[in-house]
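My questions all concern the structure below.
All protein chains of the complex are present and in place, except for one that has been dropped.
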Amino acid sequence: MEREEKSNTGYLKELTKGFIRENPIFVLCLGLCPTLAVSNLVENAFGMGIAFFFVLLCSNITISLVQKLIPDEVRIPCFIVIIASFVTVASLLMQWFIPDVYARMSLYINLIVVNCIILGRAEAFASKNNVFRSMLDAIGMGIGFTAGLFIISAIREVTGFGTFLGFRLIPENIKPITIMILAPGAFFTIGFLMALFNLIRIKKGKVSK
Amino acid sequence: MTLGQIIALFMGSVFVQNFIFSRFLGLCPYVGVSKDTPSAMGMGFAVVFVMTTASAVTWILYRYILIPFDLTYLKIVAFILVIASFVQFVEMFLKKTFPALHRSLGIYLPLITTNCAVLGVAFLNITQFESESYGFAKSTLQGFFAGIGFMLAMLIMSGIREKLEYAEIPESMKGLAIVFVTAGLISIAFLGFSGFKL
Partner (left out) sequence: MLKDKHLTVTVSPHIKTALTTEKMMWIVSCALVPAAGAGIYFFGFHAALVITVCVVSSLLTEFLCTLLMKKPATIKDGSAFLTGLLLALCLPPELPLWMCALGGFFSIAVTKFAFGGLGYNIFNPALAGRAFLMGAFAKEMTTWKTLQVFPDGITAATPLNLLKEQGYDSLMKVFDSHSHLFRELFIGRVGGSIGETSAGLLIIGGLILLFARIITWHIPVSYIFTVMVISYFTGGVFGIPFHLFSGGLVLGAFFMATDPVTSPITPKGQIIFGIGCGILTMLIRIRGGYPEGVCYAILLMNSVTPLIERYSKTKIFGVKR
């Protein structure tokens, strides 16, 4: 959350930094609760990703638009109210369009409101930058988050169910490793993916030296 | 409310569906503040306190304001505002009346506003106990026990992390990676409680 974005880099960098370099899940380690809770199925992960993307984009745009109007002392409560309103919208829309996915994860959709990534981007980026930059930032972070969620959920669904988006990948007679869709599987998946990210970073660091 | 129900609530929220190891709520403070036992303890106490009282407050708000005025769709906004202002109020109250307690808990209180465990238990309460009898008592107790479960998880992890300080953990596993693998192993052990019945 304390991360400050002061670099005047190009717009493209604003967009792509969320993909890997500042990936919200694996590098910034923010917003982990929904990441782990809804990543047992790829379908759930997409639902979460879309809702998250929507809220992040709308709140980033809105906050960068109204930043001048909000007194500094009450900015956090104001941000929270703005975010909470968009979460309500997202949750009502999901309830209407994809009721079965929503029913499975309504708790975690509602909890987007306290997702540290969104408040973090609002505080660290959108409240200091113009609308266009904030929009790019939101898109980049949203893609980074959704992609991270997608990777975790793909690993868990394939190993834990033997399916991908409901299609059977691994033949029935090979038993899936059920624990991967239970709670421990989520912790292991994210733990070892973080280790992989670290490994890549260490390797890169050695090369550049 | 019978003693059996209370024990069932206790086992359910502390062990069977521990907020950290089974519901994944409150992970950010969990990995952030579990580096050493004293701060884990401080955060734990603060969370127990806020979760209990916030459960009570949000249940009353939902049952006696949002439902009668048909405003339930505003629950997200209403709850987060109540919790945020409540935490603020608690902080001010502690500062005035128990400065010693405030000094030890103070730094954790602002973090709790964005702790999804607090908001999570509020949402869980209203979905689980909305139309049940003793809803208020059950919600408050669930908040309290969930907080205890959170504190237990914090203490376990902080003890392990203090021990891991001396371990020769591989370079790539250092930091949060090993914390998550440890959490996975603890949650495997917690699977032993699944299917618990009285």
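We just call them A and B in the order they show up, numbering each chain from 1.
Note that in this section contacts are C-beta pairs under 8 Å (C-beta built on N, C-alpha and C of every residue); 3 or more make two chains touch, one makes a residue touch a chain.
The structure displayed is predicted, hence computed values, not measured ones.
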Note to self: Of the residues B:I6, B:L111, B:A137 or B:L191, I need the one that contacts the missing chain.
What the structure shows: B:L191
Next item on the list: Touching the absent chain in the whole complex: find that residue among B:L81, B:A137 or B:L164.
Entry: B:L164
Next item on the list: Would you mind spotting which of B:V14, B:V31, B:I148 or B:I178 touches the chain that isn't drawn?
Entry: B:I178
Margin query: Give me the chain A residues in contact with the hidden chain, please.
Written below: 175, 177-180, 182, 184, 188
Next item on the list: Quickly run down the residues of chain B that touch the omitted chain.
Entry: 37, 155-156, 159-160, 162-164, 166-170, 173, 178, 181-182, 185-186, 188-198
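In this section, only the chains that are shown with their structure count from here on.
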Item checked: Distance between chain centroids, defined by C-alpha means - chain A, chain B (Å) -> 22
Item checked: Interfacial residue positions of chain B with respect to chain A in the complex -> 21-28, 31, 73-77, 80-81, 84-85, 113-116, 119-120, 123-124, 127, 171-181, 183-185, 187-188, 190-191
Next item on the list: Sort out for me which residues of chain A touch chain B in the complex.
Entry: 29-34, 36-37, 77, 80-81, 84-85, 87-88, 91-92, 107, 110-111, 113-116, 119, 179, 182-188, 190-192, 194-196, 198-199, 202
